[in-house]
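With one protein chain held back, the other chains of the complex are shown just where they sit.
By written order: A and B. Residues from 1 in each chain.
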Amino acid sequence: MQASDQPITQDAPTADRTEPQAQVKRKVTFQCRNLTVELGSSEGATCICRSVNFDVREGEFISIMGRSGSGKTTLLRILGGLLAPTPDSSVRYYGERVEGPPPGVITVFQNYAASLLPWRTVEKNVALGLEGKVGREEARERVADALAMVGLGKRAKDYPWRLSGGMQQRVQLARALAMRPSVLLMDEPFGALDAMTKTSLQDELLQVYERTGATVVFVTHDIDEALYLSDRVLVLQGDPSTIGESLPVHCSRPRHQIETKQSEGFLALRRKVYEAIMQRHE
Amino acid sequence: MSSRSRRLGRVNWPGLLTLALLAGAWEATVRWSLLDYQYLPAPSAIARGARTLLASGELIPNVLHTLMVTLIGWSIASVIGIGLGLLLGLSPTAYRYSMTSFEVTKAIPPITFVPATLLIFGFSLRMELVIVVYVGVWPVLINTIGGVRGVPGELLDLGRMLHMSSWTRVRKLIVPAAVPEILVGLRLGLTLCLVLAVVAEMVGNPAGLGHALVRAQQALQPEKMFAYVLSAGVLGITLNALFRSAASWMLPPPAGGPEGGTP
Partner (left out) sequence: MTAQTATRPDSGRQQSAREERGNRKRTTPFPLLRGLLPLVVLLSVWELAGSPGSPYFPPPSTWGSALIALWENGVLLAAVVATLTTFSIALGAATVLGAGVGLVVGGSPAADRALGPTFEFARAMPPAAMVPIATLLLGYDETMKVTVVTLAAIWAILLNTRAGVRRIDQTLLDAARSLQLGKLDRIRKVIVPALLPAIFLGVRVAAPIAVVITLLVEILTNVEGVGALIAQSQRTFQPARVYALIVVAGALSFLVNAVLGAIESYVFRYRPSTAGGGE
């Protein structure tokens, strides 16, 4: 299944084309070929994805969409090295086979409450991945930087339960940022938050993205969110699923919650993604 | 899958095998005296002991005595526990003016009352019954209070909305909502009643499984002791299982389906 990297929107606004040539030349961060996933249970294996092919290029912001059960999260767990695909699949990170979490690739989970350690303060949670790997002084600095980046500098000594959901998710993001990641894998990170918190976190994420230059793979079921954040949207279709569409988002950065979301290009793409998700494979 | 093969599939073969292996190891240990315990009987000797007890008619009357005391004591304890629990659960005044007393008394391990009741009632069936009733009241009482006071506020609002009288509310909303927790208390009570019956028999009332156990100990007959302990265990499992099936017959099936995992 080839995912076309061609802009499918002929009527995309010409003003904000983000040099497609440059994108092609960028290094391939993740390369997935013939990716097939089977999840085993006592009743036998279920095939979730079949022969999925796609590349993630360095510095790219990619969203993965699809109906629930289409294997978005599974795909992300495979990229993060938390789950192994079938042996004949090939998943490479800068040319290396992914076997276990690759260095520099950090996953941010939807369930922030379950992924933070309740017995550690905010700063100690953020420091978790650094302990024993960098010096004390550097760890302290990185933790402070990361917390400042997500606007939580003042809550460093609090325990997670004292923080709102949005803040807890910021802590998780800070914990990832403290690792100076080259890739952020985000699994519906804002899915459990209310609409207002969600938009402000989206903007913060975009700022972080600009500043760190990290590659982001973002799983979401919110079309607006995917389009607003990404350079490209992959849509999973079918059962077992494959990449049905790969839609570049030609909206200029920095983006704006109102203007970007009301631009014609955005609205047209929104319709396309919606149709791609709803389409049935018979 | 037919229900029969399913049931066969559900038999825990590795588990039973482990149990059999352990019993085998025990047997071997005793046969070849790998461990130096003079009074450790082999499983085969215990089985023989149990058969002797059954044949000589020593076992059944003792089991029946313990069973009878347990059931009578438990019934009395349940009536007291539920009655008192409803009173304390429904009346905030009664609760406020007595709960600390109950909690202080509850802190005293009931086992220590065994010598005291022995002083008062002597070696008798009465002594055994008093102990069994006393120990059985606690879980029923505590769970009844908890169940009644834990009735969700929405349910009480519903009662008010439908203009139920307070008696109707108690009868149709509060007590039914508290039944699952009361049942848990009753089950705990049943187990405790049995255990304390055996203990009371060991110390005070010369009858039943507990007394037979002590007599076997004095006669240095470990295989009989094991047989009596096993009987007490089987009695406990049986009572528990009977209670569970009775309770599940009384209650609607839980919304979340049965609890996972093999027992």
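Descriptive notes on the structure:
To be clear about the criterion, contacts are C-beta pairs under 8 Å (C-beta built on N, C-alpha and C of every residue); 3 or more make two chains touch, one makes a residue touch a chain.
All figures in this text were calculated on a predicted structure; none of them were measured in a lab.
Within the whole complex, touches from the chain that is not shown fall on A, B. Screening B:75, B:105 or B:168 for touch with the missing chain picks out B:105. The chain not shown here is touched by just one of B:162, B:220 or B:246, and that residue is B:220. Seen from chain A, the chain kept out of the figure touches residues 77, 80-82, 100-101, 103, 105-107, 109, 111, 114-115, 117-121, 128-129, 131-133, 159, 161-162, 172, 175, 179, 185.
Hidden from this view is one chain, which touches chain B at 12, 14-19, 22, 37, 39-40, 90, 92, 95-101, 103-105, 107-116, 118-120, 149, 153-154, 156-157, 160, 194-195, 198-199, 202-203, 209-210, 213-214, 216-217, 220, 222, 225-226, 228-230, 232-234, 236-237, 261-263.
Everything below uses one rule, namely that only the chains that are shown with their structure count from here on.
For this pair, chain A with chain B, the centres built from the Cα atoms lie 54 Å apart.
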